[in-house]
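Everything on this sheet refers to the single structure shown next.
Complex shown without one protein chain; remaining protein chains in place.
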Amino acid sequence: MNKALSFVRLDYITVKPYLTLKNLFIFLAVAVIMVINSGSSASAIGILMVYAALYVSYPFAVGEKNGIDALYTTLSIKRNTVVLGRYLFALTVDVCSGLLAYVFSFVIMLMLRKEFNAGEAFLVTLIMLLVFSVVQAIQLPIYFKLGYAKAKFIAYLPFFCLPLATVAATSLLRNVLSVNQITVLLEWLVANTFIMVLLGIALWLAIVIISFLMSLKYYNKREL
Amino acid sequence: MNNALEVCGLNKSYDTFSLKDVSFKIPTGYIMGFIGPNGAGKTTTIKSILNMINHQSGKVSLFGLDSKDYAGQINEQIGIVMDSPFYVEDWTAADVEAAVSPFYSRWDGGKYADLLKRFAIDRKKKIKELSRGMKVKLMIAVALSHEARLLILDEPTSGLDPVARDELCDMLSDFVTDENRSVLFSTHITLDLEKIADYITFILDGKIVYTGTKDALLEKYVLVKGGLSEISAEQKKLIIGLREHSTGFDGMTETASIGRLPKSLVFEPITLEEIIICMNKGVSLYE
Partner (left out) sequence: MKIIVSNRSGAPIYEQIKAQIKEAIFSGELQEDDLLPSIRQLAKELKISVITTTRAYGDLEEEGFVVNVQGKGCYVLPQNKEMARENALRKIELGLADAITAAKAGGITKEEVADMLNVLYKEGDYE
């Protein structure tokens, strides 16, 4: 575990040169614009989380460009540790940016003298966290199997697929179920939020674990 | 005597190239030069030893331990210098220390700082801004700062000027003044090895052609030159890497074969470089 944590630090040092203030300002500016447009903090949180999701790919990109896998081998970091460390890094980035996003949206709303709904903001952050985590869970095994250069395009598919999937799912539901059934379903969902949350987390956990196992398998097979 | 490194029957195939049955040993306390033309398999062999690529069969042991089973322990004691750093090019020397030191239980920060000073490497300068020679020195600084017992260098001197190469050789000689330390030095610039190498392993086309002491290798072969008319077709077969031109021929032959050649020919001591060149030609001619 120690080594995995040291590896997370190593990943941080790997991407540190690229965490420029310039990048951050651009994103913050876009976030501010979106909040002004939409009036809610949700979009601010959303855009900052996108930032986070992108950053998870940086260790792969930078690492591959500099042949860093050779470094991992010389430091006798086991392949499994690299994978575990990378997932922990992703988790850390997600949580940190979630916090940042939450705080930042609060600040923006304050500055724009808009009402800040703490509960809603928290829920949005949590859901975004889970969603982006799932997206990363899809991306990580692809990066581990193909390496950044080859995986770049495929890995961004989930980002596009998500809105598409949402649209497809909702239209499917609308076509298959009658309005009555949907209402009943929604009421049941609202009434059983606790179960929903549990189910959601269980599903998220399952996806992440499957993703982790796949990454382990792919990375262990890769030749450098 | 213990061997710092033992390679036994290493095999690795690619589409266009394969390592066949590569075997050699480095006794502790000595410098082994690993020579061969480009593409002969030096880097592939080294990467197999370091577990950067998987080999199909064969066994590698370092300090008496199997390289795969004890990878963690072993890598702590190996200092690696490649022809280009495998660090992020936007890192500074300070970043490199922050990145690697947690993984070496015997990291000596003071020694690293001293070496950086000695090599005049600015801690805050990015790797991509360093000259080629400085990059190699940085890798050496790292390699020497965690009490490594074996230094493995893969073509570190290509692109270095003679002054830098001389400094590198000095450092390697200094490294083995402690007889518990050893060096594997792969290069195609044999001039450096001519001086300081104790042992030589010569690889050609994925196969080991010679492994043993440098002195024995340089005594085994001799340069031979003469006029075209001085030598018969039968005798030509004894010449490895025969090169004929309008005013004569030259090549290499085994010292043991001198008796079977005309006394009028000129025989001279040979250098490692000439051995590589003649052997390389010889392979294609006498396949």
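Here are some notes:
We just call them A and B in the order they show up, numbering each chain from 1.
Keep in mind that, in the parts below, contacts are C-beta pairs under 8 Å (C-beta built on N, C-alpha and C of every residue); 3 or more make two chains touch, one makes a residue touch a chain.
Please read these numbers as outputs of a predicted model, since none were measured by experiment.
The undisplayed chain touches these shown chains across the complete complex, B.
The residue from B:D69, B:E129, B:D161 or B:D174 that touches the chain not shown here is B:D174.
Only one residue in the set B:A197, B:V222, B:I239 or B:M252 touches the chain that does not appear here, and it is B:A197.
Touching the chain that is not shown, out of B:I31, B:L151, B:L184 or B:L265: B:I31 (per the contact rule at the top).
Per the touch definition above, the residue from B:D66, B:D215 or B:E244 contacting the chain not shown is B:D215.
Contact residues of chain B toward the unshown chain are 29-31, 169-170, 173-174, 176-179, 195-199, 213-215, 269.
The definition used in the following text is that only the chains that are shown with their structure count from here on.
Chain centres here are Cα averages; for chain A and chain B they lie 46 Å apart.
Against chain B, the residues of chain A that register as touching in their complex are 3, 6, 9-10, 13-14, 16-18, 62-63, 66-71, 73-78, 223-224.
If you check the complex, the residues on chain B that touch chain A are 47, 50-54, 71-76, 78, 80, 82, 84, 86-91, 95, 98-100, 102-104, 126.
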